[in-house]
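Would you mind keeping the following structure in view while I ask a few things?
Only a single protein chain was left out; the remaining protein chains are all shown in position.
Our next item is chain A:
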Amino acid sequence: MTGRMVNISKRWGFHGVEALKNASPLYKLTMGMFALLALAGVSVGLHGMITGYHHVYGVTREISWGVLISAYIFCVVTSTGLCIVSSIGHVFGGEAFMPIAKRAVFMSIVFMFGGFCIIFFDIENPFRMAIWNVISPNFVSNMWWMGTLYGMYLVFMIVEYYFLLEQNHSLSRLMGFFGLVVGIAAHSNLGAVFGMLHGRPFWYGPYLPIYFIFSAAMSGGCAILFFTTLGWKINPEIMNQRMERAIKAITQVTIFLISVIIFFTIWKIITGMVSEGKHLVIMSFLTGDYAINFWVFEIFLGMVLPLYLLIRSRGNNFNLIMWATGLMMIGIFFMRYDIVIPGQMESVYHSLGVEEAKNMLTYTPSFHEIMASLFGIGFIGLAYFAGEKMLNGHQLEKHEIVPEGGYICPGCGAIHFMEEGESEEDAMKRHHRIW
């Protein structure tokens, strides 16, 4: 017997459709609801596509990016964030972070697909994109780079995930590194899509590319905490010590990142108040139309409450962490919305003092837009719940599934396979290329 000849499904911790069949009725119901949501979303989206978006969407000539773009950004921010947070462990060797890597990379891919689902219904000619992006590229366009870099990012993440499953540490690490570099490039570039529009003072400048990266890391921390603690809830098992340590470490990092974002937000507001171009928009955050979005969702749900709850949880009260990060996800969605819509609220002719541009422009998401966004969210929910069962909670170290010839590495906690005649220690050295 050579040590590596094991059943793939066992090696990958793949429980298959069987696991879904054995799930509790409530679990199936939840999955069914997400499936229904995705189905409803895609049908309404397709209906909109056939009818013509300008009949059914709330976006206008002046506010041409609406809730779909906000939801897309929410998804890709979370995806990049998951990649960043997971890289601390399995790319840079932060041991405490290692156990979350598999779930994080899996969810990062899922969120990226979710984002693509959503933007599919925002781009008017998505099929042309595949052709003209390739044969007529504009290398100075941030939008072109966005498509290209996120495409590359997705490929790296998928390859990385494959090697993670394969327990190939060096290759998964390498791919993880490339994924991280491309992901950061893609994501800061997404900030630049907004930050390089001259005529939009609310967005213009280097602030957004930088903010997007930190904000992504925060979302990533939040998301992995949420999905891990939720996974612990829905797969009733005792959490092992390594996982507990990982959650504690990520809670600390997330607390730090929330503080960074609070700092960013404070300066955004203060500098915006004295800037002619931003003043009106900032005031609508503080006291105007967007005050509820800003104070209740962005500040309270997105930052203050999770900060307080996470500190109180001390990193080991999983229920509290789950609630804190779950609510925070909602807050983060509003953070994205509050970047996209208000940036377009002030007409470009406002400063000219003409009657037509006196008032702030308004936007209300239409039913079609909301449903098309929920298509992506439904897909993500469905993939998450399916993944938890089918991939066995993204863990390999549970003794019942350690395949023949494998053992749990005391260093990284993953499963290693011994070659013939090898001791566990030799195998570990070989896997980690230590000596």
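We adopt the following convention: a residue touches a chain if its C-beta (ideal position, glycine included) is under 8 Å from a C-beta of that chain, and two chains touch if they have at least 3 such contacts; residues count from 1.
Here is the rule we use: contacts and distances are computed from a predicted model.
The protein name that UniProt records for the chain not on display, among "HEAT repeat protein", "Branched-chain amino acid ABC transporter permease", "Fe-S-cluster-containing hydrogenase subunit" or "Ferredoxin", is "Fe-S-cluster-containing hydrogenase subunit". The residue from A:S141, A:Q241, A:T287 or A:N316 that touches the chain not shown here is A:S141. The chain that is not drawn here is touched, among residues A:M33, A:M152 or A:L197, by A:L197.
When the omitted chain is restored, the residue from A:A40, A:A96, A:I123 or A:L171 that touches it is A:I123. Residues 52-54, 61-62, 64-65, 122-126, 128-129, 132-133, 136-138, 140-144, 146-147, 193, 196-200, 344, 347-349, 351-357 are the ones on chain A that touch the missing chain.
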